[in-house]
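Every protein chain except one is present and positioned as in the full complex.
Per-chain numbering from 1; labels A and B assigned in written order.
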Amino acid sequence: MAATKTTVDITAAMVTEAVPLADWLLVAPVLLTMAGGAISIIFRKKSATQPWIAITTIALVILSNIGLLNHVLTNGVVTMVMGSWLPPFGIAFTADPLGALLALTASVATMCVAVFAMNSIAENERRYGFYPFLLMLLCGVTGSFLTGDIFNLYVWFEVLLISSFGMQILGNEKVQIDGAVKYAVLNLIATTLFLAATGLLYGLVGTLNMADIAGKLKAFDSSGPMLGLATLYFLAFAMKAAAFPVNFWLPASYHTPRLVVAAIFAGLLTKVGVYALLRVMLLLMPEGRDWLASLIGIVAIATMLTGSLGALAQTDIRRLMAYLVIAGIGAMMAGIAVGNEVAVSGAIFYSMHSVLIMTALYLLVAFMFQMSGTFSLREIGGLYIRTPLGAGIGLILLLAVAGLPPFSGFWAKLLLVAGALEAGRGWVAAGILVSGLFTTIAVGRLWIFAFWRGGNEHTVDGIQALPIAGSSDASEISWSIWLPLVVLTALIFIIGILPETMMSITENGAKTLIDPTAYIGSVFGGIR
Amino acid sequence: MPLFGVEATFWALLGPFVAAALSPFLAKTLKHNAAWLLAVIPALAFLQFLSFVPGIAEGQTFKASLEWVPTFNVNFSIYLDGLSVLFALLISGIGTLITLYAGGYLKGHENLGQFLSYLFLFMGAMLGVVVADNVITLFIYWELTSITSFLLIGFDHLRRASRRSAVQALVVTGGGGLALMAGLILAGYQGGSFELSELLNSGDVLRESPYYTAIFILVVLGAFTKSAQFPFHFWLPNAMEAPTPVSAYLHSATMVKAGVYLLMRMHPVLGDTELWMTVLPIFGGITLLVGTILGIRQTDLKLVLAYTTVASLGLLVMLTGTSDPVAIQGAVIYLFAHSLFKGSLFMVVGTVDHESGTRDLNRVGGLFSLMPITGTAAVLSALSMAGLPPLVGFVAKEVLYDGTWHAVNGGLWTGFAVLGNAMMFALAATVAIKPFFGAKVKTPKVAHEGTVLLVAGSITLAVLGLAAGAFIASVGHQLLSPMTSAILGTPFDEELHLFPTYLSPALYLSLATVALGIIIFMYMDKLRVIVADALRTIGWGPDKGFDQVLEVIIRFATTLTQTVQTGSMVTYMRATFTVIALVLFVPMILTGNWPKLQGIGSFYAYEWFIAAIAVIGVYAVLTARYRVTAIVLLGIQGFAVALIYLLFGAPDLAFTQFMVETLSVVILALVMTRLNLKPTDARSSRGKAFDISLSVLCGAGISMLLMSIIQLPFDPTLSEFFTQYSRTIAHGRNIVNVILVDFRGFDTIGEISVVMVTGLAVLALIRVRPKSNGNSNSEKNR
Partner (left out) sequence: METLFSVLVGILFAGSIYLLLSRKLVRILLGIAILGNAVNLLIFTAGRLTRDVPPIIPLQSYLPVEATANPLPQALVLTAIVISFSFLAFFLVLGYRAYQELGTDDLLDMRVAEPKEHSEPPLGY
């Protein structure tokens, strides 16, 4: 049985032609952030240069992601295999419109946070890793969006998870530690479920490449243990995405870290869960999704309603935002529950929107705190007169999160509702609309209290109260705070006014998910 | 885009948004005189829409479209027919006058620029609603009117009442908007197009669709909330918190008519059904009566007008709901007349308020000699409102009586109309007579006539009402009948006369209305007391109800959130694992796909032994009474697992596991023994029983899932590949290592990153010390 080296046919094992230069864009974001993270750990004592290392790295990542998205849109799904091993044997990175779009959006949000943090993260916390954590978080997130291998996806999940742990505890305050215990333990359970499901899936189909899994799972009819696995995956990712009733960790922790940290958490982390749901439920296990559709729908509605009602129940603005994150997750899951092209396109659109809006909203909270010195809906007030620009930004962001036109959230919601109605799932549409109403009430209250009201809740009519001692004046707000806020608001507005580009991408993404031919073809086509 | 023709309408639509952007700057430099300059923009839009009138009178319609979101068939398209053009003329025309009026009314106000900006935003949105061809575009504009109305109502934002009214309007109209969105999308899907111009030609498709009732309810919800129909009427009077230009413009002439517009727009495809002809007239009729009765109760002139606006909207909905051509023609004339007289009267009241310092019925009187122009406007408009000749309001009343009289269930609707109109008559008389005639009353400010900016609008509209009456035949042919045709979906052109040409029932009904109206007017003060007493006895209304509902929602939300998010980690864990247990078992139960029972195969004794050690190790940890013991015992199961790896061909794994397990135990012991921890379990026995069952269930579930998978044949393709090429290509003899560093090297890169970041995170945990201990709120630099 001893084979000699000379008889080996290399073409049966490896891709022999050189990787096209453009395909390197697939791994560039991961390698760049990893390198950036390593460099900034080396320079961790030079806290003045830290932000610039991060900003340069993220700028390169953004450029690379723009290139990648463009590449995917012009040439279709792109695959690159690591070490040139033929798929499904090596690890493949595969970018479809969904992955490329989310990777780009995530890098933009991270950039905003990196700039915002220049003035809001203390020297000491910078030294102990804010920027390295941020870069490694982005590394894990983009790795998750672009990998085409399910076990590799798990590895990226862990990369982003441990980075998020590091960010969560920066500051080491009591609340942070307490929040971290709950956040970390519950998330560990979720990733462990993911890992267990992946081990089982490997035992079932004997492969780890997603395109290969999608092909091989077709052979398993619904009587097999496939449905049990699909349900297990659904639970694991629903937990990461913070779906009801396995989202305790989110309201327990999101108000505790530094607000820039919460901003990037709210923007990126749950979306990775939603991404994984889209990928696994639609591309890998469409039969499982069909079987689970009603359950997903119920979970989605429960998530939306508990989220929007939870937002109504809060006094602390940070916690209110945490519940808005949850409400949004429900909406995206509703798209998965409906599962037709329009609704999935809506879910992708919503994910993109959610990355931007949730990041922006937490930055807004940080801004409001600096202006007012409080997080309490009872204490806050007087900001309309003190910062009209801030009030305008606040209004746009809050209307956008409620899904009102003409901002980005509206189009996402329109697609979701239309998709649900098209599929005859009126109850899902009703859930989305009712939750939208509750959200509108919650954000409307927040805005009138914080901006319109003259001061705290005891302020007499017609009086503009004096600001709380220690709060800043609008003129004292640094450019590094204004810039990210303005950029994110502008993006949300522009996408709202000119949604066509975005919608054609999300539609394209939905098509690729629902009909996996292009995805599978990209992995195996041309090569095998 | 061309400057003339249909396409030029896009400029007219863009204009107000440009004006909105310019307003703050112009108001800064030109102060209130900026209004003169800015009013040019709506005036030009008015002219643009006017240019369509001749064509439309001949039965033409105009369309233009710009591509917007082709992916979802959303176009920036416009559709101009009799209905949209008349509305657009009212919006831009009255908008021009209101711009001037706002300049006068808020003269010297520091936020005039902001105010004008909001006003123009609203104007742009409202024009969009009525000319949009695409239902999605229509909806976007619709919600924009809600948002701008929110901003305008809350303009005086330091006052709690303003904020409340603003939120109320946003919630009610925004909530209705959500229903509308679903309704329009459904209608679009059922009718096969999102373009109204095509949808309206779909004949009976919608009426025969199984979704007709759903579409109807959703669209009607949108329309009723926007047009303040009972029981959603309460937000409109509250919206009077806004500065008067807003009340005159949004809350009488334009925005609140958007609901009526929508019903009229959808009438050709949704109307003329039993549902339509029952629901609309009943709610419209009730709104008419509720509005007028509540109007009698008021002493604030602005609120009187607000409630009559509610009533008028009810009347319009009722008439639209009859689906009778003549009644609808009546609705059209009334809508036109109402926009003129009510816009005018609001501006009159605003001027009186502005100049005399009050708008309370009991504190004004005899102002006519001091404010002759405003007084004239008031009288003319009140005559139109009362439905007296020679004003256009009279024609409206004649035609609408004629319509209701012959409509299905006509008797009932006519009764509503006569009763409502009589009360409206009395209220019109009150508004015109009380402030301007009778004995002079000392007002807070010494009253005198308002500036040009303040009076221009009201007198213009009042005179227009007179002129429209005089030239009713031509106005009817050019403007009103085309609108009626558009609502009906079939051509309609009956000549209108100012004075009736024969003795119709309508004339008798008119006489009865006037007579009844006079009686009501005479007993107005007594009636006011009666209504007030009655309301006090009832003690509850939808307005109070709104607060209660909101309170209930918030309280419910609070309770719900506290029940779910208890704050106790133990509950979180139990809930999570309960869900996990369900997730493991329910699919097996539902699919009946349990693992097959089979022998466990043959094992060597030492294999049994090791498995037993692992189990004992776990058990020992669970029951250990001391912390140190538990930590040390932890090693047992770990080493047992390592042995299993060793026995089943995984020496690398075994060694790693040995090392990791040793390290874990050592570190655990080092860290934990330094702390003064209590070792005991501290669970109640019931808690223990629950936890034991839960963990056993979860464990069993995982076991069974694993079993059902390993009972299926395995596909070893991947490993065969690795085995085949491990040495030949990758030059490594240890296949596992080759996989780690080559075949799946990217996993390892990620793994190394994890280790690196963990190190940093641990460092951060140990080294960073909190600046202030605990209370993060007090800390500034976040």
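Operating definition for what follows: a contact is a pair of C-beta atoms (placed from the backbone, for glycine too) under 8 Å apart; a residue touches a chain by one contact, two chains touch by 3 or more.
All values reported here derive from a predicted model rather than from experimental measurement.
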Report task. Identify the residues of subunit B touching the omitted chain, counting contacts across the whole complex. Result -> 160, 163-164, 167, 550-551, 554-555, 558, 562, 565, 567-570, 573-574, 577, 598-603, 607, 611, 614-615, 618-619, 621-622, 627, 630-631, 634, 637-638, 641, 644-645, 647-653, 656-657, 660, 663-664, 667-668, 671-672, 674-675, 677-683, 691-692, 694-696, 698-704, 706-707, 709-710, 714, 716, 718-719, 722-724, 726-728, 733-736, 739-740, 743-744, 747-748, 751, 754-755, 758, 761-762, 765-766, 770, 774
**Report entry** Missing-chain contacts mapped onto subunit A
**Finding:** 1-5, 151, 155, 158, 162, 165, 169, 172-175, 177-182, 184-185, 188-189, 192, 195-196, 198-200, 202-203, 251-253, 255-256, 312-315, 377-378, 445, 448-449, 457
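What we mean here is this: only the chains that are shown with their structure count from here on.
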Query - subunit A and subunit B: spacing of chain centres that average the CA atoms, whole Å - result: 26
Query raised in the report: What residues of subunit B sit close enough to touch subunit A in their complex?
Result: 68-72, 114, 136, 139-140, 143-144, 147, 150, 154, 157-161, 163, 166-167, 170-171, 174-175, 178-179, 181-182, 185-186, 189, 214, 550, 553-554, 556-558, 560-562, 564-565, 567, 569, 571-573, 575-576, 579-580, 583-584, 586-588, 590-591, 593, 702, 705-706, 708-710, 712, 714-718, 721-722, 724-725, 728-729, 742-747, 749-751, 753-754, 756-758, 760-761, 763-765, 767-774, 776-777, 780-782
